[in-house]
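Our next item is subunit A:
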Amino acid sequence: MSGRKPRLPIPKEELLAPGHRACAGCGSALCVRLCLKALGRNTIVVTSTGCIEVTTTPYPETAWEVPWIHVAFENAAAVASGVERALKALDREDVTVAVFSGDGGTVDIGFQALSGMAERGHNVVYICYDNEAYMNTGVQRSGATPPYAATTTTPAGKVWRGEMRPKKDMPRIMVDHGVPYVATACISHPQDLIKKVEKAKETDGPAYIHVLCPCPPGWGYDSSETVEIGELAVDTGMWVLYEVEDGEFRLTYRPRERKPVEEYLKRQKRFQHLTEEEIEEIQRMVDEQWEELERLERER
Partner candidate 1 sequence: MIEIRIHGRGGQGAVTAAEILAIAAKEDGKYSQAFPFFGVERRGAPVTAFARISDEFIRVRSQIYRPDHIIVLDPSLMSVVDVTEGLREDGLVVINAPEDNWNDVLERLSGYRVYAVDATEIALDELGVPIVNTAMVGAYLRASKVLSLDAVREAIRVRFSGEIAEKNVRAVERAYEEVERIE
Partner candidate 2 sequence: MSEMEYTIGAVIKEPGSTRRNKTGRWRVFRPVLDEDKCVGCARCFMFCPDGCVRPAEDAFKIDYEYCKGCGICAKVCPVDAIEMVLEEEME
């Protein structure tokens, strides 16, 4: 007796070696592994300080099969700018330059360097693996932490109800920089993600992909549920998959029927403190956002 011959919907080659120290069920490691499949061997990777950098390169070992550099937390986009121009000086513009940076290293401390890189038009694929808080240092809030999420610095108590500010809309900010290719993605939709990375790679100039990466310890769910949580984020409209090509917006995935956000929230410890009213409020915010996106779709 034997199983079916496998059909592989995504490239087979692995450019992130096993043996790395990411948590069991890590959404961010999955994101990097998938993106590398699209980027291919002819790539130089720059990574900012964060979970991925720490877990993949404990000297003298590295999980990377491609050339890789880490310099600091806030400057991956600047380092990538230097790499890209050096390749130009060496007449090796065939090589792809890619950045992997967490939400902290992108929307907070790395924002200025990214803005500079985007404005200068460097030919770099910038991938933000967003796990919605500073997971590397133990779940402190970032500008990408969603409303009402409890973190160690936005705990839910009598006065505070978790994060009290909206999530910074980084993809839109990148669109406003005139970045020619901007997309959102989620690790639960690998083919969509890979297609977007391939487009980003082909883009002449900067490309920005913001990938939602569920985090078992940080969000509070079982390590086996990473993909399911990602699917729920997309199916409830808490996370929307779209791309903006030369300013033109397009949804790349539309749930057949949007599930109530409660299904997503109830599954995670960081939202356990929410009241019915608060869940309703989040539902209203998601509905409003969805309407706005529908409007953008119609305008196209």
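Candidate entries met the following condition: all candidates are chains of the complex that A comes from, given by their letters.
Keep this in mind: a residue touches a chain if its C-beta (ideal position, glycine included) is under 8 Å from a C-beta of that chain, and two chains touch if they have at least 3 such contacts; residues count from 1.
Treat the numbers as computed from the prediction; the structure is a model and nothing was measured.
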item: In-complex contact partner of subunit A, selected from candidates 1 or 2; value: 2
item: Complex contact set, residues of subunit A against candidate 2; value: 1-10, 12, 14, 16-22, 24-27, 29-30, 33-34, 56-66, 187, 190, 216, 222-228
